[in-house]
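Heads up, this is only part of the complex; the chains shown haven't been moved.
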Amino acid sequence: MANADNYEASTRGGSADALAEFDEHDRGLIGRIHHILHQTPAIVPLIVLVVAVVVFGLLNPNFWRVSTLSLIFQQIGIVGILGCAQAIVILTAGIDLSVGAMAVLSSVLMGQFAFRYGIPPTFAIVLGLACGAAMGAINGWLVSKMRIPPFIVTLGTWQIWLATNYIYSANETIRSQDIEAQAAALQFWGQRFQLFGAQVTYGVVLLIVLVLIMAYVLRHTAWGRHVYAVGDDPEAAELAGVNRNRMLIQVYALAGLFCALAGWVMIGRFGSVSPSASTGVLGNIQAITAVVIGGISLFGGRGTIIGMFLGALIVGVFEMGLRMAGADAQWTYLLIGILIIGAVAVDQWIRKVSA
Amino acid sequence: QDISACLITKTDTNPFFVKMKEGAQAKADELGIALKTFAGKVDGDNETQVAAIETCIADGASGILITASSTSAIVPVVEQARDAGILVIALDTPLEPIDAADATFATDNFLAGELIGKWAAAKLGDAAADARIAMLDLDISQPTVGVLRDQGFLQGFGIDLGDPNKWGDEDDDRIVGNDVTQGNQEGGRRAMENLLAQDPEINVVYTINEPAAAGAYEALKAMGRENDVLIVSVDGGCPGVQNIADGVIGATSQQYPLLMASLGIEAIHEFATTGEKPEPTEGKNFFDTGVALVTDEPADGVDSISVEEGMDLCWG
Amino acid sequence: MTDPILQAKGLVKRYGRVTALDHCDFELMPGEILAVIGDNGAGKSTLIKALSGAVIPDEGEVWLEGKRVNFQSPIDARENGIETVYQTLAMSPALSIADNMFMGRELRKPGFAGKFLRKLDRPAMEKFARQKLSDLGLMTIQNINQAVETLSGGQRQGVAVARAAAFGSKVIILDEPTAALGVKESRRVLELIQDVKSRGIPIILISHNMPHVFEVADRIHIHRLGRRLTVINPGDYSMSDAVAFMTGAKEPEREAA
């Protein structure tokens, strides 16, 4: 050990204990913009969005009307809430194919609780939300305790919830007029108020509030950091003292709760309770699309909920904009495909240049 | 002896097919027939129907009732079934060619569309010349049933069809646009919103079925336009007829899925016991189970039944 | 002689055709620094994983303070006061240095924000993290909010060691803590180890650096082919002997192992 000291001793003194510092180099304007983009990548989808709004407005000036924009928000309301659910699951490196099915089944349960069994509406809603959370918890339990890959679990439960939904409801729709008369609370989120001359539904407000809350939770609480840690490297997180199983069950259950909330919002938006809502089949892919366009990695651990929100908006803006520019249904479908790729390509390009 | 039958519907999420299944099941129970039911996974799902027919052949069924998703693509496997000595009856939608099946018990979907088209044109009277029409169709893959209803409506309304085998190729200015609904409220509302954003002056709305119509109504209500727009639809399910009474839908063409299915089961029973095949309706190449226009505001030159009558006949 | 604080008897761990632990025994005495040395692949890491709950052994028993324990996960071990730096470091690459240091024991803001909104106290965590890194001589980390994946190999290891030492508890296990560290940083880790020992906390140190091992260790556990070959006293043997034992060049005299 004597020999070790004769050189290891010389590690003290001089500038050895000063913090490293470098001159901030001059970047120029473009450089500074790149730098900002790189630091806050969530801005990139925002730019795509603004450009899209401008272009579509030029194609059809009606697009810029406040009412059109408020319509877009209404249209993405449900996908946005499902996107919140999907986002937290994907941040844990999971995936939830059953979000749409949970939403539809929850809405059917709320409706049937109120109409078939005559439970008071508010109570029926609470029960419906609880069922949603329970369905999510089942997903979480299978993923964490049984160690079945999330894709398989939710592929299975997707089919299970959806089939249950059809069997239980016997495919019967509860009509809007009946709900209005007997259980108006179910339609709560469909109510609207005026803002800057546009109609805004409570459902849209809910979405925005939910996104803000989740952004806060993920960024500023220990629970949120653990969500990222579990998704980033599950083994490392576990070795570092995060209870992976508990986190997963909580995340999936919360996702289930959000889906039930989306189901409630669906009743408000469509008036009726319908087991054959296409959200049950397409909701998952729509939510995943929003999440991925918003820059959340499917491999977990990277991305923000605000990005998801912007991703949902981009899709909504494209759809509405193309329709208003006069593209027919098939061409809209095609162009949206191109635009999705294009939007993300621009994003990638900016990030690369600025890195 | 044991008679077994198969019922294959397009999907089993649409109430129309759910009722069809109920009708078949009731009749099968009555006649002591073992019934197995199958359905496509989405609208237009030919593959699953092919697999279903193959299963029925393998399982030695006596007869198959099928509402084909793709009327021509299903034909080869139907031939296989007939070669295996199975009675194949097309329900609701004729196959192409129609004699690919042993018999067809169907509604004329084109006629169903034509009726509501005529009714809408008659309601508007002179205003029909500058109507603003929204077409809420089924799916971008344009399944046959959707095309027939859509084109029937346009024919009835007096619009040039272009190619009658596809929608969207008409160049009449009165059509604001086509959008797709997947045949449910959700799609109906979104499609209506999209078309309204394109032209807020829309005053006639064709919808593929009543759930889509209910969704469209919600969108119109949100814009405060629910009272000055004519919504027409096809199907005639009980909630749909109720919606006519409530003023949501103006008129709908009613079909009779329960009847089709129970007739089909009876035919299979007959075939299995006596070997006789059912005959088509006189003058047509299929057995027409009929279609009726249901409305509370009858229009000149279009036969219709009232909502009360419709409620009695509706499939509930 | 006192009783061992942490003890293992007859641990066995097999991975398919590979035998990582082969009826291995182990003892850690209170307050001592026990070095574990051995060839690459001798099973050292597997041994400490079995002790800290990260691996569940196929056979054998673990005793902590005279009580039989059955850790099912590293969290169990941590709750029993065993803090570990794994060879793989166990960090979340995309998270920041501070996030990683406080993973599972985050600080919350005082008052309402922390209590009800459960808001994290980032400034406090960052200050603490910066302090601990400076103690280790890691002066080249320019941005304390950098993601761990952007750190150099050595910086990353430094963060892991700082974490274990900062939250010192009943036993601290360090699996090759200085492998990627520079001369200065290694030196500081050795000082830190002495410092922890002086607080009365026993340490298990796995290292391939013989001078370091002989400098700090009270006893040396020599691991070979999945089992404890012998335990030696650094005063009684030379480095050459130790190396010869661990590589199999020489056999120790049989003693009560």
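So that you can tell them apart, the chains are marked A, B and C in the order they are listed, and the count of residues begins at 1 in each.
Going forward, a contact is a pair of C-beta atoms (placed from the backbone, for glycine too) under 8 Å apart; a residue touches a chain by one contact, two chains touch by 3 or more.
Keep in mind the model is a prediction, meaning the values are calculated, not measured.
The full set of protein chains in the file adds up to the formula A x2, B x1, C x2.
Here, only the chains that are shown with their structure count from here on.
With centres computed from Cα atoms alone, the innermost chain of the structure is A. The distance from the centre of chain A to the centre of chain C, each centre being the mean of the chain's C-alpha atoms, comes to 40 Å. One finds 71 Å separating the Cα centroids of chain B and chain C.
We define each chain's centre as the mean of its Cα atoms; on that basis chain A and chain B are separated by 36 Å. Multi-chain contact residues, meaning those touching two or more other chains, do not occur anywhere in chain C. For chain B, residues touching at least two other chains: there are none.
The touching residues of chain A, counted against chain C in their complex, run 1, 3-4, 7-8, 11, 16-22, 216, 220-223, 225-226, 228-229, 232-233, 235-243, 301-302.
Those residues of chain B that touch chain A in the shared complex are 12-15, 18, 42, 137, 140, 168, 177-180, 182-187, 189-190, 193-195, 197-198, 211, 214-215, 217-218, 221-222, 239, 242-243, 246, 248. Remark: chain A residues 62-63, 68, 71, 74-75, 166, 170-173, 175-177, 192, 199, 266, 269-272, 274-279, 281, 319-320, 323-324, 326, 328-330, 333 touch chain B in the complex.
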